[in-house]
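Only one protein chain is missing; all other protein chains are in place.
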Amino acid sequence: MTDTTEKQGAARSHAEIDDSITSRSEMTALQAAIRTQPFWVFVAIIAIGIVMNFVSDVFLSERNLFNITRNFAFFGIMALGMSAVICTAGIDLSVGSLMGLAGIVAGLVMQAGYGIVFGFLACMATAATVGFVNGVLIAYLRMAPFVVTLGMLAMARSIAMVVSNNKMIYEFGPDQDLFEWIGGESVIGVPNPVWVLIILTAVFWWVWRYSIWGRWVIAIGGNAHAAKLAGIPVERVVVSVYMLSSLCAGLAAFLMVGWFGSVTNALGLTYELNVIAASVIGGANLMGGVVYAVGAPIGAALMELIRNSLLLAGIDALWQQFFVGLFLILAVLLEQIRNRGRQ
Amino acid sequence: MTDTTEKQGAARSHAEIDDSITSRSEMTALQAAIRTQPFWVFVAIIAIGIVMNFVSDVFLSERNLFNITRNFAFFGIMALGMSAVICTAGIDLSVGSLMGLAGIVAGLVMQAGYGIVFGFLACMATAATVGFVNGVLIAYLRMAPFVVTLGMLAMARSIAMVVSNNKMIYEFGPDQDLFEWIGGESVIGVPNPVWVLIILTAVFWWVWRYSIWGRWVIAIGGNAHAAKLAGIPVERVVVSVYMLSSLCAGLAAFLMVGWFGSVTNALGLTYELNVIAASVIGGANLMGGVVYAVGAPIGAALMELIRNSLLLAGIDALWQQFFVGLFLILAVLLEQIRNRGRQ
Amino acid sequence: QDYTFALVPKAMNNPFFDLARDGCNKAQEELPDVTCEYIGPGEHTEMEQIQIVQDLISKGVDGIAVAPSNAPAMAKALKAAADAGIPVMTWDSDLLEEDKALRSTYVGTKNYDIGVNLAELTMERHPDGGTICLQTGGAAAANHNERLLGIRETLSGETLGTPPGDPLSGQGGWTEISGCPLITDDDGNKAVQGMTDILSANPDLTAFVSTGAFTQWFDNAYRQAVEPYKDRMDSGEMSIIVADTLPMQMEQLSDGLSNGQVGQRPFEMGYRAMFIMKDLAEGKDVEDPIFTGLDVCTNANAGDCLAQ
Amino acid sequence: MSLLELDGITKSFGAIHALQGIDLTVAAGEAVGLMGDNGAGKSTLMKIIAGNFPPTGGRLRIEGQEVHFHKPLDARENGIEIVYQDLALCDNLTAAANVFLGRELKKSFGPIRYLDYRNMYRRAGELFGELKSETRPRDLVRQMSGGQRQAVAIARTRLSDPKLVLMDEPTAAISVRQVAEVLALIERLKETGHAVILVSHRMPDVFAVCDRVAVLRRGAKVADKHIGETSPEEVTGLITGAIEHA
Partner (left out) sequence: MSLLELDGITKSFGAIHALQGIDLTVAAGEAVGLMGDNGAGKSTLMKIIAGNFPPTGGRLRIEGQEVHFHKPLDARENGIEIVYQDLALCDNLTAAANVFLGRELKKSFGPIRYLDYRNMYRRAGELFGELKSETRPRDLVRQMSGGQRQAVAIARTRLSDPKLVLMDEPTAAISVRQVAEVLALIERLKETGHAVILVSHRMPDVFAVCDRVAVLRRGAKVADKHIGETSPEEVTGLITGAIEHA
């Protein structure tokens, strides 16, 4: 039925195809980007920007851009950490309360005259502790992240109340000026918190793409059981993820208090939903296994942009929230429609 | 190697075992119950009750029990609906805002003199509409439940502000007394909202156990793709689930406004996290596929009980939230520890 | 006989109410037989406040002073206090007219008057009127709505009905710009951001008036936001006028970064509430209502406008 | 007239061309074996016939009538049942619940209809018995062994009286004893006039029950022969590409 030459021919072509199969990359980087949610949210941002440019001439003013970028920088920083948590199919509701606690701790330490380095270290140590507790309860005691971090939400806020004795702190000791400079000023026209966000986003981009830890986090989100079987120290990685999220919140609190120039234990109240929303809008999937570094700042930017635009456009105050909700849905819908068309 | 009799013997014993296998129930109902989270949360509730009985002699007073049960009834009703949503691996953040909107609509209709029947229908129709929109966006347009319902959270609250023109309503027309009786009074010593909760819990128990719709919801939560392949109208069921959650929130709003005797558009502000927490404490799993009818009231009861107990025990106000969080975590931890022991 | 009196604020995370707590504690020191129990919802939620009051009644405290978030609903809850023979008073904000029989007295200010004073400060600086943006707390907050009405009625010189009234469109020379009143939900961050955006979107705004301290809570952020407009404020082209007189607010006023403050006296409210309740518990008659007065501060009298 | 006719079915997933113009017919009472290397496109073809997703191009005819399936239910209503390769089970439900998923047995109490657990357990037990599978109807699928899960998936096709049964590697995980039962089942289906498409990598099984064998290679059909006219060796060659065409 076949002769030898034919067989060899087939075999050769087969080997070639095998090779082409092995080295084949399905898509160019651009094609891949176009399929992601952050890309389409970014498109929505550009669209809003163009429209706003006609609606209000102050929209593109330096001052307004300065304000917008600084406002979303804090949420962007927290969303970077939150994205990691969400990537493991977890959730961290305690970030808002933690901001209050970490901010108060930083404030108290500096008020007591210890200087900014100690203030920063105390702030981050507080955050790390809270994240560690969250992580241990979730990873080792197998508790639902929602319950653990909700409990922590209440506890952290309460501790913040107790240690601050419910008072406002607005004297930050010897380094007050440096502290307020870090949070409130800018370098070459870009607010410092935005620099922090930019650097962190770059770091996270590298982490998700090139680091082993990042790979493990994504694997855990895809199939925690399989990751465990593959020898990944799942528990330890999960703890580190919750600590990371807390550290991001602590950092945001430090910058924010510096900007505000004062701190109450109400700092960060109800921010958790905004941070989670920024992550989800930026493409994170609450079922886990998906993460984009650029998603966090893009998601946070969209939320802030909507808020700012509605105000500049002079929308009736009672209606503003309506449009916030509407545009939120529309921005994410864009990607859905595009992807349905593709299928 | 074998003879015929041996073969027959083996065959017979095999048939017998087959039969025993087919009809074997792995556990008694009690054994099954002991493995569930609601059971252990219930144990925690009993434990708190016993401790509180020694701490405070008013704890078991009729008035206190009356207050406690009524307070958690509203959350329990909402948590019943929320559990269904969570069972499909979804989430509904809009219930709190929806309460505000539905309450305002009911109030406006009754204030205009239309009577309680119309007020109730308007309230439920509003809720159904919101749930329908949520459901359609999630089921047909495949959007993330978190984003959709977060958008709806903002939109519903905004509409409530607009239609109420930011005013409080406390005149409910001709049926005011009946309305306030329904929400605020009791029948044979049990507050009316509690009756509603009891009846709804019984209905949901039946639904999850015996109804085809309930079975489908659970299947969707387990594996939506497989459910779709099995011919279940997944989209329609998901829409109905979100409508159900909204209707529960609408009902709770109706009862609560009746109890308050007034309504502002701030009704239900930030309740969403409490409702979700009640469901999760009651055993719902945010990854989907798990639901207990009794879980919702038990979860809501635990949260209210902790709050009430701390106040009666005279815990320092600043510390109270701390213990709320702590006991929340401990109550759920109970079940975890017990189940780890079993494995 | 020892007394335990409960002082229930609207929310515990608001520095305003902390001052009331401090007053309450001072009274406790002065009255050896009185214990002050300061307890309220962590955040501003209507239902939790009602639950707390219910629990206090169950617990059997000797008197309750409450700042109701939702007046009609609170009135229903307070009926149980009457049944239990627990004396009740209100502070900071009052019950509705028809429910007033339920409480013995009210100690505090008229929110409406705060609005009137805010408006008068504004009109003093800008007799010809102009454009104005108002900033308020929670959308449905009754006290803020009354202040808004006070501002609007004073500026327009007209009666505008139920709080918060309708936005001004030229009455008395004042026009509210679109996008206002700003709703802050008592969030300082939102308040500053909202003010920043409004000021940059409307460079020739005449007056920015806030009915709550949240705008100025965050000292540094507020200063940064207002700094670019300081020249206009100094020259009298523009004004920022804010309710309350917390310490950092007074510093901002002294530095010319605000043009007027109208303060309540929460410390006094908390302090006097204890004495009033002691009188009530001992069966004495008390005045109704008791107003604690307002502090009205301008750039000129910033140093010595506060009472005490 | 054939029961099922495929006419130039193609399917692309982005850059991957999983199927490239497949023609195939199946008559009533006939079993067709579908073979091919991993990734050849067999499952993709099965899923298209079962209404899982639409083809990128080509036509599907059932009893001469062109059909367009928009959802799996459409295919089922046209008398097509399928055992998916990945089984498509709900892990959180019992074996019996999975068997009856979407076609629950009901009892009535007045106007209220509710699940008839008793009969579902009984019927499911019978079906597993027929397959000689030691599967407990009350067990959660999550806890079951690989072969028990496959038995559940196979049992699902036995609920209705379909015209065409698609089996995507139904015997991959099951033991020798049940393999014989599944093959016997296919024989019975043929006898009663049903059509079967059997996807399998097990040459002996295909040669035991199928009337025809079709071979896919890289999304194209490279052979479609009567069992009598070919041999396992030839089919192997066709699958691996050692033989180009037949």
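Think of it as A, B, C and D in the order they're written, each chain with its own count starting at 1.
Going forward, a contact is a pair of C-beta atoms (placed from the backbone, for glycine too) under 8 Å apart; a residue touches a chain by one contact, two chains touch by 3 or more.
Keep in mind that what you see is a predicted model, and the values were worked out from it rather than measured.
J.: Just one of D:107, D:177, D:226 or D:245 touches the chain that is missing; which is it?
T.: Only one listed residue reaches the unshown chain, and that is D:177.
J.: Which is it among D:19, D:151 or D:185 that touches the chain not included here?
T.: D:151
J.: Can you tell me which of A:290, A:318 or A:332 touches the chain that was removed from the display?
T.: A:290
J.: Using the document's definition of touch, tell me which of A:55, A:178, A:226 or A:337 contacts the absent chain.
T.: A:226
J.: Against the chain that's been left off, what residues of chain D make contact? List them.
T.: Residues 13, 16, 35-40, 42-43, 85-86, 133-135, 143-148, 150-151, 169, 172-179, 201-203, 236, 239-240 of chain D touch the chain absent from view.
J.: List every residue of chain A that touches the chain not included in the displayed model.
T.: Given the touch definition above, chain A has residues 17-18, 21-26, 206, 209-212, 215-216, 218-219, 221-223, 225-233, 289-290 touching the missing chain.
As a working rule, only the chains that are shown with their structure count from here on.
J.: Can you give the whole-Å distance between the Cα centres of chain B and chain D?
T.: 40
J.: When the centre of a chain is set as the mean of its C-alpha atoms, what distance in Å lies between chain A and chain C?
T.: Each chain reduced to its C-alpha mean, chain A and chain C end up 36 Å apart.
J.: Please list all residues of chain B that touch 2 or more other chains.
T.: 157, 161, 166, 270, 318, 320-321, in rising order.
J.: Taking each residue of chain C in turn, which ones touch at least two of the other chains?
T.: Those would be 12, 42-43, 139.
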